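Here's the structure, in structure tokens; my notes come after.
Up next, chain A:
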Amino acid sequence: MNAKALVIALLLPLMANAQGFAGLGSDSAGFSVPAPNPTFDFPRDHGPHDDYRIEWWYVTANLRSADGTAYGLQWTLFRSALAPTGGAGWAAPQLWMGHAAVTTPTDHYVSERLARGGIGQAGVTADPFSAWIDDWQMTGDMDALQMTASSPDFTYDMTMTADGPLVFHGDNGFSVKSAAGQASYYYSQPFYDISGTLSLPDGDFAVTGTAWLDREWSSQPLADNQTGWDWFSLSFDDGAKMMGFRLQQTDGQNYTSATWIAPDGTATAFPNGAFTAAPLMTHTTANRDIPVRWHVQLPEKGVNVIVDAINPDAWMTTSVPYWEGPVRVTGSHTGHGYLEMTGYE
Partner candidate 1 sequence: MLLTVQDIHKSYATADGPFAVLRGIDLTLGAGETLALTGESGSGKSTLLHLIGGLDTPDRGQIIINGSDIAALDDNGRAHLRRGTVGVVFQQFNLIPSLKVADNIAFQARLANQYDPAWTATLTDRMGLTSQLGKYPEQLSGGQQQRVAIARTLAPKPRLVLADEPTGNLDEGTAAIVMDLMLELVRETGAGLLMVTHSAALAARLGRRLHLRAGQVA
Partner candidate 2 sequence: MTRATLQALLSHWWRNPLQLFTLLAGLALATALWSGVQAVNAEARASYRAAAATLGEGQYDRLGRRDGQPMDQATYITLRRAGWLVSPVVQGRLNGVRIVGIDPLTAPAGIGPVRLTQGADIADFLVGNGPLFANAATAGRLPDLQITITPDIAPGSAITDIGAAQRLLGKPGQIDSLIVAPVQPRERPDLADIAPQLVRQSAQGGSDIGRLTDSFHLNLTAFGLLSFAVGIFIVNGAIGLAFEQRRPVVRTLRALGLPLRRLIVLMAAELMFFALIAGGVGVMLGYVIAALLLPDVAATLRGLYGADVSGTLQLRPVWWLSGLAIALGGTAIAASGALWKMSRMPLLASAQPRALAMAAGQGAVMQGAAAALLLVIALILALTADGLIAGFALLGALLIGAALALPIILDRVLAATSARAKSITAQWFWADTRQQLPGLSLALMALLLAMAANVGVSTMVSSFRLTFTAFLDQRLASELYVSAQDATQAQAIIAYATPRVDAVLPIQSVETQIAGLQTEVFGARDHRTYRDNWTFLNAAPDLWDTTFAGQTILINEQLSRRANLRIGDTVPLQSQTLTIAGVYGDYGNPIGQALISEDLFAGLYPTVTPQRFGLRMDRSKVGDFVTRMAADIGIPASQTINQAGIKAFSLGVFDRTFTVTTALNVLTLAVAGFAILMSLLTLASMRVPQLAPAWAMGMTRAQLGRLELLRAVLLAMLTASLALPLGLGLAWALLAVVNVAAFGWQLPMYLFPADYARLGLFALIAAALAALWPAWRLARTPPADLLKVFSNER
């Protein structure tokens, strides 16, 4: 086994142990732990929080080209700390992982980058805002961002403009993940208009659409008995949006949470059980059975929809594999969105 694979296997011990997806269920010893009633300080909190074990800047976008073809786009930067404090340069304890993907109705292109913190190869600064790994970067301020990524298969260059406020999930950004109280800090900017150019193997395409940025950090967001999640970010045609997730537990139960976002950005959090998501149909991709059609409900908001993957093969062949791709919404509400499914081993 080569060094890189081992590093990944040990850093992100998804395969090594059943402690949960990407080590998120690991012990939080020495790291800071999210506490209720947070007060955010922007722009500082757009930047990294090195004393927390794990953190991400996560953009997903639903795009269309001039001929109406639907595309999905992902740009993600993960920060993972080996220790809450440590040396500088190569010895800095921060590790960075970038994932970029483009999904078409027929193809799914994935790329991954890894980097050490401390040497300038990857990082995030809050003011001015810049998040980068190698040549991939997202810069500007939270209301107007330039975002690029490249791989042997694709490149993209996007401009995003926010058309609404930041949205805080759970209890003002304190998002509880289990009955035992595991939690993260979690806010989003779901109101981006996005446009730019996708360069794919079969040509360059000018695209426009909507994008959704998630910011989340924690040290132990999953409980020991939680092994993965199904996460939905849905944008309805009437202007409302909904974030909902379902955490899978080893006892066969689920822990759910949802945020209803009114068109003006007003957020309403729903506790465990209000939001339900049930798989209707699975598809075999990468030798796994993945649910690609879901029955999603939030009765208190009259949501009773079917969520379909645009490309059921949107499997992320990254060192920690998962499913992430654009979806179509039909039923009580219509619209589009993104679906992420982890823990399908």
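Note that in this section contacts are C-beta pairs under 8 Å (C-beta built on N, C-alpha and C of every residue); 3 or more make two chains touch, one makes a residue touch a chain; residues count from 1.
As a selection rule, all candidates are chains of the complex that A comes from, given by their letters.
Here the structure is a predicted model, which is why all the values come from computation and not from measurement.
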Original post:
Touching chain A in this complex is which of the candidates 1 or 2?
Top reply: 2
Original post:
Residues of chain A touching candidate 2 in their complex?
Top reply: 1-7, 10-11, 16, 82-83, 86-87, 89-93, 95, 114-116, 119-121, 132, 134-135, 150-155, 199
